[in-house]
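Can you keep this structure in mind? I'll have questions shortly.
Removed: one protein chain of the complex. Kept in place: all other protein chains.
Right, chain A next:
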Amino acid sequence: MDSLEAKVVVLGSQGVGKTSVVVRYIGKAFSRHLSPTIGASFFTCKLTIQGFHVKLQIWDTAGQERFRSMAPMYYRNANAALLVFDITSYESYLNMKTWVMELRRNVEEAVVMCVLGNKCDLKSNRAVNTTEAQQYAVSIGATYFETSAVSNEGIEEAFAQTALGLIEVFKNNESQHNKSNDSLDGVDNVLSPQYPLRTNVIKTSEPEGQRIFCC
């Protein structure tokens, strides 16, 4: 079975529930008394999907303003990004968009993006329209999920979808890889001048082999 290892960064405003989402997914629990993250916390998890062993290295970043300038350190070489906002705060939605722009500006390779409208258990206080968020997600080529760490909604799906996105990228790379291998033997190598296209989603047949990160 193929396996891959990827770096996932979780971004969003302060207090939107980034840590809650991650802790819900990994620890299968919810706590109302989580302290704000300082810097970034590091989690790993493994899942098997579509015949792939996927190992996710999750960087749960701090949403506080003072860590904003540190963010590049955490999202550099990320393969996927979970962009979290709070459906009861339009400001957090706008802020999430600035994260998308920042990622586009600073990360050269394509990132699998997944937008999460968190706290969907608080529907009565909703400030962000589902369709609006959905459309925005589509426009940036991301998937959209409404999630709740309290009631455990949508989180499994979001991570699974992210993993699928990563597998997709991985498969594309494989085929590109093969193609360029062929083309190297053949005449025409113009099609894939930048070989390999993505160096940082790699096969991890040996556990401590090449790391995705070159950070």
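As a convention for this text, contacts are C-beta pairs under 8 Å (C-beta built on N, C-alpha and C of every residue); 3 or more make two chains touch, one makes a residue touch a chain; residues count from 1.
Throughout what follows, contacts and distances are computed from a predicted model.
Not shown: a single chain whose UniProt protein name, out of "Phosphatidylinositol N-acetylglucosaminyltransferase GPI3 subunit", "Fibronectin type III and SPRY domain-containing protein 2", "Proteasome subunit beta" or "Vacuolar fusion protein MON1 homolog", is "Vacuolar fusion protein MON1 homolog".
Between the chain not shown and the residues A:V9, A:A40 or A:V54, the one that touches is A:A40.
Between the chain not shown and the residues A:T19, A:N79 or A:Q161, the one that touches is A:T19.
The missing chain, though absent from the display, is touched by one residue of A:L4, A:V21, A:A62 or A:L82; that residue is A:A62. Not every partner is drawn; the one left out touches chain A at residues 14, 19, 23, 33-43, 60, 62, 64-67, 70, 73-74, 211, 213, 215.
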